[in-house]
Each structure stands twice: as C-alpha cells, then as structure tokens.
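Removed: one protein chain of the complex. Kept in place: all other protein chains.
Take a look at chain A:
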Amino acid sequence: MTDTPDSDGSGGDDPAVDAAEVEHVAELARVRLAEGERETFAEQFAAILEYFEALDEVPDLDREEDLVNVMREDEIEGGLSQAEALSNAAETEDGFFKGPKVS
C-alpha cells in the first residue's frame, strides 16, 4: 500500500491511510476522536499497516478447526434481578434502560 522504505512510515507522500480515512473508520466505529488524534493515528497506522503487509508471505492453509458445539438443557435458572441489571445504567425509566433519542 505504501512504498516508503522508512520504518516509521511517516515520511512518504503516499501513506496507507490519511487523516480523512481515519475519520471515516472512526465514524464507522462510533468513536469520536480528540483534537489531533486523526493526524497522529494516520501516521501510526501507516507504520503498522506497512508491517502487516508481511502477512502476504503467509501460505494459504486449510484450517483444521476441531470445534464442537457445547449445549445444555434449556432449563430456567436464576439470573440477575431487574434492579441488579439496571444498577449501573446512567438513566432508567419504569424498569427499563433509557437510551438517547434515535433520530
């Protein structure tokens, strides 16, 4: 993605990600960035993604995952009380969590 040979990846004209792309990914992840983080992250991601490029050298493998489902009888068991479940919520109403407005 980048042909800059410098190991910190910050000196090239063609970084793997630019600040706008960082902002886009942050929006997808619903994370607001602090002042200056866009630019810092763009630089750091360039170095990290350049390092990840070496994954291209890994051979394609048939993965032998030996997985089984772990099931149990569907029996009613005790759980948290409603009060316990709500005990850490910032806002509740009539025994429900109250979230921000949807739109």
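Note that in this section contacts are C-beta pairs under 8 Å (C-beta built on N, C-alpha and C of every residue); 3 or more make two chains touch, one makes a residue touch a chain; residues count from 1.
As a working rule, contacts and distances are computed from a predicted model.
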* Structure fact -> Taking the list "NADH-ubiquinone oxidoreductase", "Fe-S cluster protein", "Glutamyl-tRNA(Gln) amidotransferase subunit A" or "GTP-binding proteinlike protein", the UniProt entry for the undisplayed chain gives the protein name "Glutamyl-tRNA(Gln) amidotransferase subunit A"
* Structure fact -> Even though one chain is not shown, chain A touches it at residues 8, 17, 22, 25-34, 37, 40-41, 44-45, 47-48, 51-52, 54-61, 63-64, 70, 72, 80, 84-85, 87-91, 97-103
